[in-house]
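For this depiction, one protein chain was excluded, whereas all remaining protein chains were kept in their positions.
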Amino acid sequence: MRSKKKQKSQELFVSGHRACPGCGMALAVRHILRATGREVMVVTPTGCLETFTSPYGYSPWRVPWVHHLFENGPSIASGIAAALRMQKRDRIRVLVIAGDGATFDIGFGALSGMLERGDDVLYICVDNGAYMNTGGQRSGATPLYASTTTDPPGKLSPGKVQERKDLPWIVAAHNVPYVATASVAFLADLRDKVKRAMSFRGPRYIEVDTPCPSGWGFPSELSMEVGRRGVNCGLIPLLEICNGSLSKVHKISKRIPVEDYLRIQGRFRHLFEPRREQGELNRLQGLADEKIKTYGLSRGADEPS
Amino acid sequence: MKISIGAVVGGGSSLDYQTGTWRDRRPVVKQENCKACGICEEVCPDGAVGPRDGIFQVDYFFCKGCGLCARECPAQAIELLPEEK
Partner (left out) sequence: MRLEEVMEGSEAVALAVKACRPQVISAFPISPQTHIVERLARMVSDGDLHAEYVRVESEFSAASVVSGASLAGSRAYTASSSQGLLLMSEVLYASAGMRLPFVMTGVNRTVSAPISIQVDHQDTVSLRDCGVIQMYVESCQEAYDAHLVAFKVAEDPRVLLPTMVCMDGWILTHSYERVSFLAQQDVDLFLPPFKPVNYLDVDNPQSWGSYADEDVLMEFKYSVQQAMVRAKGVIKEAWEGLARLTGRDYGGLVEGYRTQDADLILVAMGSMAGTAKEAVDKARRAGDKLGLARIRCYRPFPHEELWEILKAAEVVAVMDANFSMGSEGALALDLKAKLYGRPGAPVVIPFVAGLGGREVGIETVLEMVHRARECVKKADLPLEANWMGLNEALLPD
């Protein structure tokens, strides 16, 4: 039953976009715009989100939206914010919604510049942990030991040997008003964080874990489940950092071992087959343990088995 | 139709694009079990399920069959059936 005209008029990110079925990023964007409302302008650098929302003639964005290049999302946003201020239209807020490739890697310099200048931009990174748009190549956000096409596990390698770049803290070191990490598996929390970010002026950053069925290798109906497990095992802490200091954390209600998160994703299959790579699994569990300890994510004395 | 200056496109124009042809599974709402909690509407990345005409139903023009609604429904009120072509 076609419903083109019956689409809710308040929906700011409508149907008909070409995201993969089950895309965590598309889901996140729907909720981000619910939280911001329509008085925003959105910049999206090159990546999955840009590609699946902008084939010529078909756009799901019901807010002004621009894709310019890959490495300049922050600077395009700075330019828009400067113009709005001069035109006395800065009631309208400026957002960047960018993937991890643009944020952690190629646009990192521009991001730092925007943060350092104090430009009034809310930068949201929708993070699927690789350059998924082009087939899943490794990025600075790819988790430790994940398999990507440019850093695949093989006879000589267990996959990515570097830990993820800890971008929220790098951003926080620029002393910006608000930094948060969120997950598409916790939608109300995501919306709250976006709303809270909108209450500040100046540069703000939210990093959203957005599971990717195509790239991470799991059935599309499990996007929320995978996201939940990432948070509940401790690898994906949900934090808020204000003016450089940790201000709030989401406590894990039911902690699970890291393995429960890794096992259901194809990108970590090599840690279990053809044989268990116990060293790597221990190291990942250790990472999770460390984050739970550092951020105080535990509710009680429940330890992983 | 003439191309626009600078390839600018009208907002919301994706509503003309039928993504429903992608499906190989079809979610069906079992109305008798539906509690109208709204979680299916919340978790659909495509805005293809939600309240319309008083009941929660799937918009098959757009639904890609990802299955998130069925998986997340707390009342197990959505069944995933194979899509008949």
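By written order: A and B. Residues from 1 in each chain.
Convention: a contact is a pair of C-beta atoms (placed from the backbone, for glycine too) under 8 Å apart; a residue touches a chain by one contact, two chains touch by 3 or more.
The shown structure was predicted, so the numbers you read here are calculated from the model rather than taken from an experiment.
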Touch criterion as defined above, residue of A:Ile76, A:Met198, A:Met224 or A:Leu287 at the omitted chain: A:Ile76
Per the touch definition above, residue among A:Ser15, A:Thr53 or A:Ser139 touching the missing chain: A:Thr53
Residues in chain A touching the chain absent from view: 38-41, 43, 50-51, 53-57, 59, 61-69, 71-72, 74-87, 92, 109-110, 112-113, 116-117, 119
Contact set of chain B toward the excluded chain (per top definition): 3, 5-13
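The definition used in the following text is that only the chains that are shown with their structure count from here on.
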Averaged-CA centre spacing for the pair chain B and chain A, given as whole angstrom: 23
Residue ranges of chain B touching chain A (in the complex, touch as defined): 7, 9-19, 22, 42-48, 50, 52, 57, 59-62, 64-68, 70-72, 80
Residues on chain A engaged by chain B in the complex (per definition of touch): 1-4, 6-8, 11, 13-19, 21-27, 30-31, 53-54, 56-65, 187, 213, 219-225
